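Take this structure first; my questions come after.
Here the complex is missing one protein chain, while the rest keep their positions.
Showing chain A:
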């Protein structure tokens, strides 16, 4: 499906990252959080970026939005709709953010202004970015709240964020993000703080709205289940580097990187046959640190070779797997 979109209707990717790195200046040196990530996202595509803590998954989104901490720096190219986000003037970047790219966060409460009525917060963006009149913007805000299934939207719009439940707040955030009809929605662990039944509602909503508006989504999550429900394509990140990339079904059917395999084996499931013990990956996730010469996963990898500590595996096709697969592993990533 995604491939069709790329090749037929729109050959240009909406977003393409080249050699994206995010570094932080720290006491005692530089820390690399994201290390040479390449990515192409087609219009309307839903991409999942999966990783554990410290994998750098959220920093990719922060870099795109210009939201890195003050000691952080993004390098490389982030070409969005023909313009490099990293070289845009602050004024132009402001115009892109909030109208063409929107972002939602894990904790909706800290993203909403507690002193402002929800409807007014929604309308603000329309007034500022699209020059709508106050009344028209408020009416549009109510329509959008209704669209994300906030019951009794007109009267809810006059209430404050603390009067909303966690799930409703996240739906308000989605409404806010989609009001400007962005081409790209960045979602950073949007359902992690929610109960499962509410998470299911929010995921449904994102799937539906993405389909209807043609908004492309990058969903950052630690939850492979959430990825399976929502994403067309998946990118697995470890220690700031892409370990594996594939269409969602293919990745879950035939994971090829030892880290992806390990993650899938470690997940307890509802429907597969029970094993006496879960699969494990020894050790703890690598957090951002100094650049490494070899593969960042090497310390935890059970099939490592001597070369893995000295040479960085490149992301490449895998013999015997579908052509769109990319894996960064000396052992499995033999050229297709």
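Throughout what follows, contacts are C-beta pairs under 8 Å (C-beta built on N, C-alpha and C of every residue); 3 or more make two chains touch, one makes a residue touch a chain; residues count from 1.
Just so we're on the same page, contacts and distances are computed from a predicted model.
Missing from the rendering is one chain, named in UniProt as "ATP-binding cassette domain-containing protein" (options: "ATP-binding cassette domain-containing protein", "Amino acid ABC transporter", "Alpha-D-ribose 1-methylphosphonate 5-phosphate C-P lyase" or "1,2-phenylacetyl-CoA epoxidase subunit PaaC"). From the options A:66, A:285 or A:317, the residue with contact to the chain not on display is A:285.
Of the listed residues A:69, A:136 or A:266, the one in contact with the hidden chain in the full complex is A:266.
Only one of A:23, A:229, A:304 or A:330 touches the chain withheld from this view, namely A:229. One chain is missing from the display, and on chain A it is touched by residues 52-53, 149, 165, 167-168, 195-201, 203-204, 207-208, 222-230, 248-249, 252, 262-271, 274, 276-282, 284-285, 300.
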